[in-house]
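The block underneath contains the structure these notes are about, expressed in structure tokens.
What you see is the complex with one protein chain gone and the rest in place.
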Amino acid sequence: MRTSRLLIVLLVVSAFLSYAAIAQEMLSGDEALTIMRETPVNVPELIEKVKRGVVVVHPIDISNIMAAELQSLGSGFVIDKQGHIITNHHVAGAASAAQIIFWDGSKARATRIASAPYYDVALLQLDDYDPDKLYPVTLGDSEKVQSGDLALAMGSPGAEEGIAIDRSNPFEFWGLRQTATMRVVTGRDTDLSFEVYWNFRGRPMGLTYAQNLPYVFNMQVPINGGNSGGPLFNRHGEVIGINSWGGAWQLSQQTNAAVPINFAKNFVVEVLEHKRHDIPWLGMHCIFPPNIQEAEAYTEFKERMRQPGLHVYGVEPDSPAAVAGLRIGDEVVSVNGGEPPIPEDFRIGVLTGEIGQEYRFEVKRGNKVFTVRLTAVPKPPYIHNFSV
Amino acid sequence: MKLAKVVFTALAIAVVFATSAFADFMAAEVAEKVKPYVVTIEGVRISFASVSFTSRQQRILQSYNTGTIVSKQGYIITAEGALDDVEAMEVTLADGRKYEAVPIVQDKGYGIGLLKIKNPPADLKSVKFGDPKRIMQGESVVVLGSAGGYGHTLSYGIVSAIRNVRLPSGQIVPGMIQTDVVVNTGNEGSPLFNAAGEVIGMQAVYGGGGSMQNVTFFMPADLVKRVTDELIDTEEPAFRPWVGIMPYAGSQNFQGRIREMSDDLKMYMNLPDEYWDVGMLIYKVWEGSPAYDAGLRYQDFVVKINGELLKSIGQFEDLVYNSKEGDLMIFGVIRRDRYQEFEVVVGNHPEDTLQYYI
Partner (left out) sequence: MWPHARATWLCGLLVACAVALAAIPSLAQDDVATGWQLNYAADVAARILKPSVVFIETRFDKPRIDEDYAIWSYLRGARPLYGLYGSGFIYKDPKYVITAPFLLTDAEYIRVITYDGKTFSAKLVDDDDVFKTAVLEVDWGHDYQPVPAQLGNSDMLRLGEPVSILGYGEQGRDYLSTVGVLSAIRKEIPSVDEPTEQYIQFDAAYQLAMMGGPLSNVRGEVIGIVYGTVMDFYQSNINLAVPVNDLARVADRIIAGEAKTPWFGAEPLFMTDQIRALNQVPPRIGAGIFITYIDPGSPAELAGLKAGDVIVALDGNPIVYQFDYSSFWRRVDIGQVVAVSYWRFTPGVSDVAGSTGGDVFDTVVQVLEKPEEDDDGGGGGMASPHGH
């Protein structure tokens, strides 16, 4: 009996020793241990769970029925059992209807009910559907996303490199549909840019479509033309972004952008409830003058001509800034009693604020310092520039 | 009883350590495990460059590719392009040893090239092919190759999808593995490894550069194994079933990809109702091919094969792909408003690249 007890003790001890050895080998530091244990990711299971909500969006250009070829191809995702689908504005915004292809190849038609070029989000509604056959995705919270978070993108990149896809079904060429790619969210991109490096079918997809996003997610997850509008999932299978644009070259590898989902959620909720969506606006140009059109001129302006502090570089007519009497050349020395934020942060502050929010500026013009009050109003939809 | 106790204890301890060994499974482990199976192939070609009107200079071009060791006798497979016009080939193993190799055969249909090390060392290790049917979308995979000419470079990704893809030669590959691994020139012939270190695919189609990020294709291991075995056996390109028909392509868009017939064309052809949703229009028949010998011609409308209604070109292609040499395929065809049947004997796809002929 003594021998067997000894052997049992040996077993237990060896179990703990091997555990200790593993823990030692793989991780060091409690912090690393905790982070890595949070949720081990089983990627195939994750894909099985979410893939049925991902669709192909083929906007139908009704102005040219004879050319009902592939005009543009994008991805999208189903968000509820009422047949709503989210995609990018630059995919579906120019058409009033789209053909939707589901994960199993079945097709349906959807109408575009709203789109926001300034967020690059479009909302579609399926015309005829069976709610039981819809598998909506779960929308997550993009505010919680941190640099380095695992991200999975699904969509249908177009096979532009000439890779011939079998067409077992008629009209099969919908890109490499249900493609999954996975890397990480690199971080937030609060920078403004005019160009993107990637053109789909020779069309430049500038950021003019999304000029009112406070920030986008810069991500390493590889996407290509056709992935636009598709969902970006976190490790829990919640959608945290909409894959929107990107590019890669040697000095900027896999630099892709996703619209954070909170802005899309905000847009969809407002549109479905109130049939409109507005963003707050003061009407002043605080980052660079309105006449700058080229990315290089903007870069040079930032480096050479930009003065420290918050300056007014332009005032839109009939805007709160115009009404308050602000002029080009004014310097804002205090915002709401505090230090003036850098122009980029000021822009983000206004965009994430409320309509009707009041701002109190202390403005310096020449030798005089005076106070003005502004109230944010809804931004007029015909204004397509970087004024805030 | 004493012995049983000892045995039980030993088993228990073994279980404990085995399960703990399982915990150590990481990318670095797989990399170490699979390194011996991958080689860098250096191919030397002599080309002639014109220096002036009267003289030409001999230039020696080197190219780097990746190869996978498939047999202890020294057989290595790679992309067939690596063997184009080579004068000499040298193979470098993971530990740095170099060996001279000779090209055996280039299979341009499947894109696989076979070479053999002249005097292979006794400790040469060959790969174990995994079962591609068990591959799941999302599974982590690793590529080891000589990306950019730099030997034994590792990159990783997940399986993006598994789909049917047509190779540049026109050969359809069902179950091609699409991944988001970054590969570069020099990676042609790189094997694709799963977490267990088994080869589940081989890169045959060139990828890298260009405008697409991280979309790379690997031929599935079962096809690679079948073709490789045949290449080693016969030293001739592998058999590719063929009948010699080019289906109607509709408008020649998408680089001439084959498409289904449009409704207007069907109306023009005056098809009876029962054949409205089925069928494939024959656009061209290659002279001397099995279909030509059987009597099929341009504008024949195929509605049945082997008694079953033909719903799409893909179905026809699958039937051809799965047939063997000498198989009989009975084509039910409508010609000038009359139904006729033709017997076609499946043959071998000729060497020339007749891409759009199935």
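The first chain written gets the first letter, and so on, giving A and B; residue counts start at 1 in each chain.
Keep this in mind: a contact is a pair of C-beta atoms (placed from the backbone, for glycine too) under 8 Å apart; a residue touches a chain by one contact, two chains touch by 3 or more.
Please read all numbers here as calculations on a predicted model, not as lab measurements.
Every visible chain touched by the undisplayed chain in the complete complex is listed here: A, B.
Considering the whole complex, the residue from A:D80, A:D149, A:D278 or A:E331 that touches the absent chain is A:D149.
Checked against the full complex, the one of A:Q250, A:Q307 or A:N367 touching the unshown chain is A:Q250. Looking at B:Y156, B:F217 or B:F331, the residue that reaches the missing chain in the full complex is B:Y156. When the whole complex is considered, the residue among B:A88, B:I104 or B:A195 that touches the unshown chain is B:A195.
Although one chain is hidden here, its contacts on chain B can still be listed: residues 1, 4-5, 8, 11-12, 15-16, 19-20, 22-32, 35, 136, 138-140, 142, 147-156, 182, 184-185, 194-196, 208-209.
For chain A, the residues in touch with the chain missing from this view are 1, 4, 7-8, 11-12, 15-16, 18-19, 22-23, 26-29, 31-33, 35-37, 40-45, 146-150, 183-184, 186-191, 215, 218, 220, 235, 248, 250-255, 294, 296-297, 299-300, 303-304, 344.
Heads up, the rule we're going with is that only the chains that are shown with their structure count from here on.
As a whole-number value, the distance joining the C-alpha centres of chain A and chain B reads 37 Å.
Across the complex, chain A is touched by residues 5, 9, 12-13, 16-17, 20, 23-24, 136-140, 157-161, 163-166, 172, 174, 178, 180, 205, 207, 210-215, 217, 253-255, 257-260, 312-315, 317-318 of chain B. Contacts from chain A toward chain B in the complex involve residues 3-4, 7, 10-11, 14-15, 18-19, 21-22, 25-26, 43-48, 51, 69, 152, 157, 159-173, 176, 178-183, 198, 222-224, 246, 248, 254, 256.
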